[in-house]
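We show some of the complex, not the whole, and keep each chain where it was.
All chains are identified by letter, namely A, B and C, in their written order; residue positions are counted from 1 within each chain.
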C-alpha cells in the first residue's frame, strides 16, 4: 500500500461507509421516535432487515475482492508466505492487508447469518465489527517499526480513530441501538476515511514539495489537522442526520390529517419521556 | 498563551463555569428530590430549558470571541496558516487555541439546537462536551515537546483534569442526570481553572523569584499542590451544593402548610427509596 | 517450562477448556431461548448445576495435580523456596507456575461452594476466574526480563489473550449470562491454547531450523499469525455454537406436535423481544 492510491482507496471506502451508516442510523432513529403509524413501522422493520442484508452482501463482496486483488494483482505474493529459496518472507504488508480483509469478511458473514436466520444472538454483529477494527488497529500498531517520525505519527493518529471505533462497537454490545454511539461510530469511520486521504497527501505529496519529516512544528500541525478532520466528520454526520430527520418529518406531515390527530398526543408522550428531569 | 495573562484568563473562565455548573446541577438535583409541588416543578423545567439556552448562547459568544481574538488581536496569524515566503508555520499555538475554541463552539451549537428544537437525541450535548474536552487534552498532549521538566510536569497534571472531565462527560451519555457525575464534573472544571492560575504563577512568577525547573523536590511539591487544588475544588463544590440545598429547603418551608401536609409523606417515600438496603 | 512440552501441555488444556465452555454456553443459551417446555427447562437447570460441579471438580483435580507435579516431579524445588547454602532462589519459574495453579484452585473451590451450598453471592465464580487469569497475566508480565526480542514478543501477544479474558470475566460480574461475553471468553481461551502451541513451535522448533530472533519481518509475521489464531478460535467457537444449536433445535422438533403448537407463539414472542428496533 506504500503509495498515494494505496491510501486513497481505503479512505474513499471508509468515507462512503461512514456516510451510508450515518444515513441508515439517522433513518432508524427518526422513524423509531415517530413510531405511531403501525404500518409504516412494520414496513420499516422489514426494510431494515433487507437493508442490513444488502449492506452485508456488499461488505462480503468488497472483502473477498480485496483479498483476491491484494494477493493476485500486479506482483502480489499469490498465497505464498515464505520464499524458501531466498529465505525471506513474501511481502508481509500485503499479507497484513489480506488479514484485515479477512476479519471484515468474517464480520460480514456473521452479520448475514444473524439477519437471515436469527439463529445467532443479537449484537454479535457489533462484536464482530469491534474485533475487525481491533485487529486492523493491532496490525497497524506493530507495522510502524523503523519509519520516520512523521510517518509513525500520522499512523499513530489513525490508531485513535480505529481503536476508538473498536471500543464503540464493543460498547454497543451492551447498549444496542443507542443513537449517540451509532453517530459517534459513523463520525469515527468518516474520520478514518478522511485521514487516510490526509496520509496519502502527506507521505506522497502530489505537487512535488516534500514535507519536512522531522520538524516538530509539522508534527504539531498534523496533530491539529487531525482535530479538524474530526470536526469535519462531526459536521458531515450532523448534516446527514439533519437532512434525514427533515425528510422523515416532512413525509409524516403529508400523511392524512386524521392520523396526525391520533399521532400528536402519543408523539408528545414519547418525547416527554426524554424530557423527564 | 506563553504569558501569565494567557494562563490566568482561561483559568478564570473555567472557575466561573465550574461554580455556575455546581449551582445549576445542585438546583436541579434538589428540586428533583422535592418534586411534589406540581406547579413548582413544571416551572423549574421551563426554567431549566431557558437557563440551558442562555448558558449555551454565552458559550457560543465566548468561543466565537475567543476565536476572533486569537486570530486578529495583537500580531495574530489572521487566518494565515503557512508563510510560504519564509517557509514556516504561522504561530501554531494560536491555531491550536482556535481549534480548542472551535470544538467548544460546536458543543454550544449542538446544545442550543438540542434545547430549542428537540430534533436531536438527548445526551448529545454531553457527548459534544466530552469530545471538546478530549480535543483540548489531545492538543495539549502533543504540545509539550522540548520544554523543561517542570513545564511538562505542570501541563501533564492539567491533563489529568482535562481527560478526567472528558471521561465523565462520556459516562454521562449513559448515566444522564446522575448528580454524582455532575458534581464530579464541576469539581474537575474548577480544578482545571485553579490549576491554570497555578501554572501562570509557577511558569511566570510575578515576584521575580524563578522556580528551580529541574529540582525533583519542586516536582514533588507541585504534584502535592495539585492534590490541594483538588481538595479546594471539592470544598467549593460542597459549599455551593450546601448553600443551594439550604435555600431550596427554606423556600419550600415558606409555602402554605396545607401543601406541606400533602408533601410530607411523599417526600418520605422519595427519600426512603434511597435508603433501601 | 522452558521446553516444547512445557508449552504444549497448557496449550492443550486451554484448547480443551475452550471447546468445553463453547459447548456449555451454547447449550445454555439455546435452551434458554426455547424455554417453553417446562419440564425440559427444569431438567436442564438441574443438569446445569450438576455439570458445573463436575467441571469444577475436574478443575480442582487438575490444579492440585499441577501444583504437586510442578513441585515434586523431576528435580522440582520440593516446596523449598530459598537455598540458604548457595544463597539463591530455588527455581522461581516453577514457583510461579505453582502460584498460577493456586489461583485456579481457589477459583474452583469458590465455584464448587457456590454451586453446592448457595451460601455465596452469585457471580463470585466469575470474579475468581477473572482474578485467576489476571494473576496469570501479571506473573507473565514480570517474567520476561532479559530475553530475546522475539521471545518477549510472543509472550506479550499471549498477554492480550490473558488480560482480555480476565477483563471479560470481570465484565461478566455485572452482565451475567450474556451469551456474547460467554462466547468471547471461549474464543480467548482457545486463542490462548493455540498460541501456547505456537510459542512452543517458535521457540523450540522441532525440525531444527532456528527462527531469526531479531528480524523485524519475523516479528511482523508473528503478529499477523496471532490474528490468524484469533480467526481460527472464532471459527471453532462458531462451529461448536452452530452444531449445538442445530442439535437442540432438531431434538425440539422430535417432541410431540401438540406441544409444538403450544411452543410456537411463545417462541415467536421470545424472539420478537430481541427484534424490537
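Quick note on the criterion: contacts are C-beta pairs under 8 Å (C-beta built on N, C-alpha and C of every residue); 3 or more make two chains touch, one makes a residue touch a chain.
In this text, all values refer to a predicted model and were calculated from it rather than measured experimentally.
In this structure file the full complex is assembled from 4 copies of one chain, 3 of which are shown.
To be clear about the criterion, only the chains that are shown with their structure count from here on.
Arrangement of the chains shown, judged by which pairs touch: a linear chain-to-chain path with two open ends.
Homomeric contact chain A/chain B is classed as different-residue, with under half of its interface positions used by both copies.
The rotation relating chain B to chain C, fitted on Cα atoms, amounts to 180°, rounded to the nearest 5. Centre-to-centre separation of chain A and chain B, using mean CA positions: 31 Å. Centroids built from CA atoms put chain C at 44 Å from chain B. Counting partner chains per residue, chain C has no residue touching two or more of them.
By the touch criterion given at the top, residues 29, 175, 178-181, 183-184, 216-221, 223-224, 227-228, 230-231, 234, 238, 241-242, 245, 271, 274-275, 277 of chain C touch chain A in their complex. Residues of chain B touching chain A in their complex: 28, 31-32, 35, 41, 44-45, 48, 81, 88-89, 92, 95-96, 99, 102-103, 106, 110, 118-124, 127, 131, 135, 138-139, 142-143, 145-146, 173-174, 177.
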